[in-house]
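Shown next, in structure tokens, is the structure this report addresses.
Note that this complex is displayed minus one protein chain, with the remaining chains in position.
Each chain gets a letter, A and B, in the order it is written, and its residues are counted from 1.
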Amino acid sequence: MFNNLIFIILFMLGFYALVMKTNLIKNVIGLNIMEAAVFFWVISFSDVGGEVSIHKLGEEVTKFNDPVPQALTLTGIVIGASTAALLLTLIIELNKFSGTIDREKIEGLND
Amino acid sequence: MEVLEIILVIFLVFSALMAVRFDEELISIIFLSIFSLILTALYLLHKAADVALAEAVIGAGLNTAIFMSAISQIRHGDSD
């Protein structure tokens, strides 16, 4: 319940930055916040009150947290970093030709 | 819901709000780094150690360096 509310707030903040801000770097920051909101929701939703899902030698742990959503989240974090780097590279290259990163001031895309 | 988690979540939303609100890119990137750091602590509280390590290394470390290197070579030349 509480975590759902946090997810909605963070996701809407990121969405706002993506739609309303005209600065392209702020758009990438908004994308990052949306990503982090989804990951945080997955992790907190799959938390069933168990232990860290690592066996201990000579000790029998009865209840673990689910390892599958954590593995998927780990994949997502690494891919998010590389896509953010690719987006920033495109912004740098765009800035070289147009001299600005405001997406409403960029000219010359049509001609 | 523990008290520590409530405090961390409040700071999480606050840092995300600041990262979106400021127009200066440098300040938003620093707040994004703080956001990742608080998220690391929250992952650790939810017993997800691997994800916490990945978020600390990638979100707070590498992402900040990449964003910094991107804004260091962007020109705001409105004159020409």
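Following the convention adopted for this analysis, contacts are C-beta pairs under 8 Å (C-beta built on N, C-alpha and C of every residue); 3 or more make two chains touch, one makes a residue touch a chain.
The rule is short, and it goes like this: contacts and distances are computed from a predicted model.
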>> As a check of understanding, state which of "Multicomponent Na+:H+ antiporter subunit B", "ABC transporter permease", "Cobalamin B12-binding domain-containing protein" or "Aspartate carbamoyltransferase" is the UniProt name of the chain not shown.
In response: "Multicomponent Na+:H+ antiporter subunit B"
> Since one chain has been left out of the picture, which residues of chain A touch it in the full complex?
Replying inline: 4-5, 7-8, 11-12, 15-16, 19-20, 45-46, 48, 50, 52-57, 64, 66-71, 74-75, 78-79, 81-83, 85-86, 88-90, 92-93
> Of the residues in chain B, which ones touch the absent chain?
Replying inline: 49-50, 52-54, 57-58, 61-62, 65-66, 69-70, 72-73
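Criterion: only the chains that are shown with their structure count from here on.
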> CA centre of chain A versus CA centre of chain B: separation in Å?
Replying inline: 10
> What part of chain B is in contact with chain A in the complex they form?
Replying inline: 1, 9, 12-13, 16-17, 19-20, 23, 25, 28-29, 32, 35-36, 39, 42-43, 46-51, 54-55, 58-59, 62-63, 66-67, 70-71, 73-78, 80
> Which positions of chain A touch chain B when the two form their complex?
Replying inline: 2, 6, 9-10, 13-14, 16-17, 21, 23, 25-26, 28-30, 32-33, 36, 39-40, 43-44, 47, 50-54, 65, 70-71, 73-74, 77-78, 81, 84-85, 88-89, 91-92, 95, 99-101, 105
